[in-house]
Every structure is written in structure tokens, then in C-alpha cells.
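What follows is a short report on a single structure.
One protein chain is absent from this view; the other protein chains keep their places.
On to chain A.
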Amino acid sequence: MTGAPKLSVRGLTKSYDGMPVLERVELDVDTGAFCTIVGASGCGKSTFLRILLSQEHPTRGTILLDGHPLPDEPMPDRGIVFQKYSVFSHLTVAENLILASEFEKAPLSGRLFGRARMSALEGIDDLLMKIGLCAAKDKYPAQLSGGMQQRLAIAQALIKKPSILLLDEPFGALDPGIRLDMHELLLGLWEELGMTIFMVTHDIHEAFKLGTRLLVFDKIRHDPQAPEAYGATITYDLPLNGQSGKSQNQPGDIADALRPPVLAQTTITQIR
């Protein structure tokens, strides 16, 4: 890829009540990259994603999107899929999918009626086919399986054609078999639409399989007397060879970085 990066993070630090969660994060991501983000629990990878979404704001540092500062609230330019509660429980599948166009075309009521509604509903037929929810289009999310709900959530997040898609452990609650289907769906959409994807996952095999680039978040400094004193940053930034899974880096190499810090414990044993 040439030209300016799609997204550029400089000196990003995020603290809660003075406790740093992320520190000195530097990152440049090209258009169309599929970044998978892994790390131990509580290492700030979800915080990083929420900052990219503008749900939270950096304590220090800058983030440039297409060369401009990131907007300070969530906007249609960045789509999001959460692990849970991503779709609207009071709307049927079809209603969930036409909601964005209703927002756009009916500023006051936020609702389309009659012919406009019919044509909006017709407009999502292809999409329903693609995510395999044609038969379920009049069902409420509570009547769908977990996999179907997440397919709907992904489709809904892509309706506004965001240039960046953020995924926060989207398949964390799904069965392994369903996950494979979801991987295919996601890769297909990514190839077709060419958006830049950031995906937080707990599953390192998933991270290697899907990503073109693997980001590992971990703490590089540890103070055994004050485990909270330092935040995490990107410790590994690996380019992956597409989706073949034949990367030179094996999951085992990264596994060390994912283990929770045991330093504090060893120190105590040594003192004894």
C-alpha cells in the first residue's frame, strides 16, 4: 500500500483515575488491512477499540483518520459489532436492517411509512439472502440463535458502508462450528467491500487465520509492588501472510506474551 495511512495513532495513553491502561501506543494502519488484536484479559485491547470508536477518549496522544483527527463521538464512518446487545431487541430482523435508512430519510419521525417503507424493505432482500436470514426476517432477535444474531449485527454494522469496521470479540459466545461459518461470511464481506477491520479476539488461532496483521497488547514494564503502575502497549506487530495460516510465526511464539504477569507472585516467593 502507498500513500498516507488510513489510521495513525501517535503516543496514545489512556488512564483511569491516574492508573494507566494503555501507554505510548504507536500504530499506522493501511486502508484495507485486517488487524486482529489479542492480549491477556485487562490489557486494554477493548479499551483501544472503544477509543477507535470514540466511545472513550485518549488521555494523551492523537489519532488521525484519513489525516484528520478522529471525531469525538461515534459516527457512521466506523461500524461496530459487540459481543452482545449489538442489535435492537424491539425490532425484527428486517426492521433492524432498514433502521439506518429510516434515520437518513426521516429526520423527524425516524420512521418510514407506506411505499417508502416497502421499497426500503425490498432493498435489503439481497442482504438478507447473503446472511441467510431470509426466512427469519420477521423474527425478533430473541427468537434467533447466537450465530444468527451476530450475522444480523455484522450486516447492520455494514449498512452505512463504514470505511472502518470494529469488532469486539464478535464470535466469543459462539460454538466452534458456527464460528467457522462466521469467519467465511466476514472474510467474504471484507474482500467485497475492502474496509479496514480491527477485531479484538481471545482466540489466537482465529487471530492468525483472519488477520493480515496481528497486534499483541501487553505490559512491557512491571512493578511487582504496584501491578497497576504501568499500562499496556503493542508488544508484537506481525504481518500475516493472508488467510492461509502459513505464517512463519506460530501461535506458540505469541502465547508467552498472552500469559498474565506472574512476576509479583515470584517476588513474594523469593522474599520468603
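The criterion applied here is as follows: a residue touches a chain if its C-beta (ideal position, glycine included) is under 8 Å from a C-beta of that chain, and two chains touch if they have at least 3 such contacts; residues count from 1.
Everything below uses one rule, namely that contacts and distances are computed from a predicted model.
Missing chain, UniProt protein name, picked from "cysteine desulfurase", "NitT/TauT family transport system permease protein", "Response regulator receiver protein" or "Predicted ferric reductase": "NitT/TauT family transport system permease protein".
When the omitted chain is restored, the residue from A:20, A:39, A:162 or A:231 that touches it is A:162. Note that of A:86, A:212 or A:233, the residue touching the chain absent from this view is A:86.
When the omitted chain is restored, the residue from A:104, A:122 or A:237 that touches it is A:104. Panel shows chain A; residues 53, 55, 73-76, 78-80, 82, 84-91, 99-100, 102-104, 107-111, 140, 142-143, 156-157, 159-160, 162 of it touch the chain omitted from the view.
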